[in-house]
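With one protein chain held back, the other chains of the complex are shown just where they sit.
Labels for the chains are A, B and C, by order of writing; each one numbers its residues from 1.
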Amino acid sequence: MTDKKRIDIREVINQGLLAGLVALSLSVIGFISLLGEREMIAGIFTMGHVFLFAAPVGIASVLAEKIKHENTGKVLGFGFLIGVITALPLIVLIILATSFDIRQFLVNVSPELIHLLTFGQNLVVGSIMLVVITGILSLLAAGLRLLPEIWRRPITSGLAWTLLFGTFSEILLSRVRAFFGRGVAKLVFSGKALNPITALLILIIAAAIAYWNVTKRSKSEQKEVEVSPEKQQKSQRIRVVVGIISLLILPLLLGTYLSEVMNNVGIYVLMGLGLNIVVGFAGLLDLGYVAFFAIGAYVMGILTSEGHLGLGFTFWTALPFSVLASTLFGILLGIPVLRMRGDYLAIVTLGFGEIIRILALSDMLKQFIGGAQGVLQIPKPSIFGYDLTKPEALYYIILIGVLIAAFVSWRLRDSRLGRQWMALREDETVAEAMGINLVNTKLLAFATGAAFSGLAGAIFASKLTSIFPHSFNLIVSINVLSLIIVGGIGSLPGVVVGALILVGLPELLREFAEHRLLMYGALLIVMMLAKPEGFWPSETIKRELHAHKEFEAGSSD
Amino acid sequence: MALLEVNNIHAYYGNIQALRGISLTVEKGEIVSLIGANGAGKTTILRCISRLVGLREGSITLDGEDLSKSKAHELVYKGIAMVPEGRGVFAKLTVEENLEMGAFSRDDQDGIDNDLDRVFSLFERLKERRNQVAGTLSGGEQQMLATGRALMARPSLMLMDEPSMGLAPILVEGIFDTIKEINAEGTTILLVEQNATMALQVANRGYVLQTGEIVLDDTAENLQKNEMVQKAYLGID
Amino acid sequence: MLKRSFIIVGLLVIASMALAACGGPTFECEDPIGCVTYGADEPIRIASALVISGPNTDLGTDSQYGVEIAIDFKGEIMGHAIELQAEDDGCSAEGGQSAGQKIVSDPTIVAVVGTSCSGAGVPMSEVVSEAGYAMVSPSNTSPALTDPESAWNPGYLRTAHNDKVQGKAMADFAYNVLGVTSAAAIHDGDPYTEGLAAVFAASFEELGGTIVEFTAVNKGDTDMRPVLSAVAAAGPPELLYYPVFTAEGGFLTKQAKEVSGLEGTVLSAADGMISDAAIEAVGEAGEGMYFSGPDLSFSGGLYEDFIAKYEEKYGAKPISVFHAHAFDAANMIFACIEEVAMQDGDSIHIGRQALRTCLYATSGFEGITGELTCNEYGDCADPKISVSQLNGGAYERIWP
Partner (left out) sequence: MLRRLQDINVLDLVLWVFRAVIIIVVVWGTIATIIENPYPAVTWTETIIAGIAQGSLYALIAIGYTLVYGVLFMINFAHGEFFMSGIMTATIFLAQPMGESGFLDTYPFISILLITVVTVLVSVGIALLTERVAYRPLRKAPRLVPLITAIGASFFWQNFIRGLYGSEVKPFPQMAIMAGKVSIAGFPILKSHIVVIVATILMLIGLYVFVMKTKTGKSIRAVAENKDVAALMGIDVDRAVSTTFALGSAMAGIAGILYAFVFRQVHFYMGFIPGIKAFTAAVLGGIGSIPGAALGGLFLGMFESVGPGLFLEGLGIPAPHQLKDVIAFTMLVLILIFRPQGILGERLAEEKA
């Protein structure tokens, strides 16, 4: 344990090649060139460059951390070497692409990619530039590790914030434009990207704040501040109040589009809260959760539509029916799977989800629920004659739904039923032996989960004003399952965090367009490897996971 | 030099410390018994030695060779075989296949065939059922199978975890007779047993374990006479 | 500590934003739903909302190229450059709504070219209309979108043909030109496909033919033999019409040749399968097959210039069908901007209602796709449907 890992030159070469392969892969799948069109800092670099250099810089940094106790020259040298080696596979690609037509096999090895890789220069000059630039960037990354924290932290923090602002510059641009007018927007941004001067400013401010934090913390370490429990309670209460107020005024700050994004997140939060009961609390793996969402949406759609299918209900009169219908289906679909376990349950529920979707799509039911043409002309909810058409207004409906669902979940978790669910999750047989009625407990979990999902579906239908069967495919179920696990299974705030990451973030990163699912997949893997308990884990699950970690046996490394 | 030397090992399950500085030795040709109550850490010691559980501190050496860097599947190549707790036969494999798995580390087909005959002569019952799936065997037969399977590796040291557990008393005697027989043929044995009476009868030496620590170690004879051992483990008041 | 600095930086940003800016234009807008003002050397901003991700990428990208070329050709309007904000409609209702909300959250955008897919068009036309914007779709063909009884919204127009036209034209071709009297139709559950197949079937029966089977497969299906066998058993029909997309269309075409009873059946599909990829996918099995679609045999110098520019700019022949429709859509918008924009010193003001009114009043507009005249519900296409045949690995226009 204690002996320091020695890193020899072979390992450095391997790591460099690894970085090179990552960069090469990102290049040949068109990731780099697609993002190459998206400037981060106007005229200086694009998002494509960020991803191109991410691998060597990251790996050099990690490696440097491991060997930073050794001499400076070695650390810097190794860093530089990693960068140089990274460039080699890319140079091979450049040579291949310029001498053969490899595009007939690999469609994304486009001239734009080669242009980006060679910085617009010819083969030789471009390759040399590539080697030098990756080398120097990796060297700097390695060098950063050698700096004392008081310098390192401000620099990394400044860079991170600049990149963050650059990434979201389009959103920021629209916000700045909305609040300060186009004049200011033009001052801060060039096109959609950050102006170099703005970028520099952000870097300096963020670095200064980080510096201030570092120095302050080293001071505050000397005098530990005691916080009395009353004070803590009070600050907790203040935090809750501030939280609620900021939730209430959020749409005013966010504007139309971001409110729309928040609404999408909110609908997923509602579904996530429901599935969290089924999977997180009761441990029943449900892969067809979208079925209840669909049922809620379709009931709302049919009841309220102003088209030929509709029955003329209003949003508010239809809402109870939507929720009720999904709940009933939750119980109905729950019954045949009561005796199934684990993966059998998973595939059967997945089947249910598909059955509902296909039936919605089918010609068989077309005359009742619209088939492929969907249900159109669904009115938006209205309150006192005021139509909630704008996302900013709809936000409050969703917020209320989420708060109710969160409150119910929270109360259920600590209730008798909640403890029965936990017991069920731990061990079904033991739970049964303890006198827990498995049938009721399981059906209640399915019913509650379905009710939340039905509510989400009802709001979804009304928000979208038209529903099509394609909106209810398997990906939705997978998305909801992933978001509760990424957030931290069984944890209520985790659902919100998960939804923000998996639903909100991709909305904002529309540049990634066709690579969104690739990023999503990679994120899920990395996330599970690094933080299997999720971003905001519930306490019990965290404990369990750590027990598992410590259990590590000698047989697997 | 002792065949097996366990030196001051600490092991944890989660944050719970299961072993607190265990040291013990097993000499070549011995039968050493580890006795102790449920949860005292007996099984954990065997799992540490066989590398199924990681160590936080301490060392384990076999014939002077450090084992702490080895992986579980390498140990059998170094001469350690284990009869795991609950027997751990492969229920869906046949008796013969189970025994073949015991000889997984070996390539000498002739030698394996010989040893197969030897195991079958040691346990006649297994021979009758050689093509039967192991899950259908009785508890005693499964114990025979697990023991025979360990023998198939031709180990120099055999770790046995609770061989008598869940068996009828008549069978228990048979098992301990077999243990003696195996030992007589030259295999060193480290035995973990709750049935302290039997364990100390066959053993040369013994260790008494309490809540992760060794509280007594002596020859089997002396331990049998020890008042505390008699009270706590032998059921003699 | 990262959390702390996050909060601080976040607060700084929010606080600075909250200090909402003051000042405004001196111009008085009299338009009932608002005006867009572009100051000196500010570009006129239009948005596109086309499918530029997912399996239908080609459809949207091609249209986007059409818009980009329109911008290049136009250069500037009244001294203002034109800037395109490209959004993705995701070819889904959710995607359409998100894209729509994103567009209407930007008050500097004057009009939209989009959407690609009808499913995205339904919610988006509502969002866009409500916010007072105007949109012209190059490729929505669903009848619902311009049906005032259904999903029509003021502010929605399109240069693409209505499915009713294509389905009818195909039925006409089959019955009157090919002389077949029995047919079967297969759709794949896509609203576009289903609508087209349904119109075809209805029109064909109206003409006096019989539809022996109207059935469906699913997207993602590979083994079409059972459904094709059922079709063969029901007729076999003289003509099989499956207006689906490349993947399923490829399977249907190849397997139809292998199913007993369908050897003599004429195969036909629609514009979802007019692409180089589709030619490759159907391979030899597709020889002699018919494809209905918008008439792309455009002529005139404008189209030649367009294609030349397209090839120069994107290094390829057009990758899908609706680039010209998109080009026309953009130009319709430009023409109306020019008509309604009010010069005010270096600035210009565009009344949103005025722009809409102008668009709906478009009449006899000379575009690549023909002479565009909008009706009161925004159908502007000069609907020329043609049928091509796949001959020697290339589409050959044979009708009309």
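Quick note on the criterion: contacts are C-beta pairs under 8 Å (C-beta built on N, C-alpha and C of every residue); 3 or more make two chains touch, one makes a residue touch a chain.
Here the structure is a predicted model, which means the values were calculated and not measured.
J.: Among the chains included here, which ones are touched by the excluded chain in the whole complex?
T.: A, B, C
J.: Of the residues A:M40, A:A318 or A:A346, which one touches the chain left out of the display?
T.: Touches the omitted chain: A:A346.
J.: Which is it among C:M135, C:A216, C:I274 or C:I368 that touches the chain not included here?
T.: C:A216
J.: Have a look at A:A42, A:M271 or A:L285 and name the one touching the chain we're not showing.
T.: The missing chain is touched by A:L285.
J.: For the chain that's not shown, point to the residue among B:A11, B:L126, B:A153 or B:L190 touching it.
T.: B:A153
J.: Given the contact definition stated above, which residue among B:V76, B:M144, B:L157 or B:V229 touches the chain not shown here?
T.: Only one of B:V76, B:M144, B:L157 or B:V229 touches the chain omitted from view, namely B:V76.
J.: Check each of C:I46, C:C91, C:V110 or C:A281 against the chain that is not shown and name the one that touches it.
T.: Touching the chain that is not displayed is residue C:A281.
J.: Just the residue numbers, please: which parts of subunit A touch the chain that's not shown?
T.: 25, 28-31, 105-108, 279, 285, 335-336, 338-344, 346-348, 350-352, 354-355, 358-359, 361-364, 366, 427-429, 437, 439-440, 474, 478, 481-482, 485-486, 489, 514-515, 517-518, 520-525, 527-529, 532, 544-545, 548-549, 551-553, 555-556
J.: Mind pulling the subunit B residues that touch the left-out chain?
T.: The missing chain touches subunit B at positions 50, 52, 71-77, 81-82, 84, 88, 90-93, 97, 100-102, 104-105, 149, 153.
J.: Extract the touching residues of subunit C with respect to the undisplayed chain.
T.: Residue positions of subunit C that touch the missing chain: 55, 57-58, 189, 214-218, 220, 222-223, 225-227, 229-230, 232-234, 246-247, 250-251, 254, 258-261, 277-278, 280-281, 283-284.
One rule holds for everything that comes next: only the chains that are shown with their structure count from here on.
J.: Grab the C-alpha centre of each chain and report whichever is closest to the global C-alpha centre.
T.: A
J.: Can you work out the whole-Å distance between the CA centroids of subunit A and subunit C?
T.: 31
J.: When the C-alpha atoms of subunit B and subunit C are each averaged to a single point, how far apart are the two points in Å?
T.: That gives a centre separation of 75 Å.
J.: Quick one: report the Å distance separating subunit A from subunit B, using the average Cα coordinate of each chain.
T.: 50
J.: For subunit C, jot down the residues that touch at least 2 other chains.
T.: none
J.: Of all the residues in subunit A, which ones touch at least 2 other chains?
T.: Touching at least two other chains: none.
J.: Under the definition above, what is the set of subunit C residues touching subunit A in their complex?
T.: 1-2, 4-5, 8-9, 12-14, 17-21, 23, 39, 42, 52-54, 57, 87-88, 92-94, 97-98, 101-102, 104-108, 119, 122-123, 126, 130, 142, 144, 149-151, 187, 189-191, 193-195, 214-216, 218, 315
J.: Flag every residue of subunit A that touches subunit C in the complex, lowest number first.
T.: Listed in rising order, the residues are 111, 157, 161, 172, 174-182, 184, 205-206, 209-210, 213-214, 217, 253, 255-261, 264, 307-308, 358, 361-363, 371-374, 376-377, 389, 391, 463-471, 507, 510, 513-514, 516.
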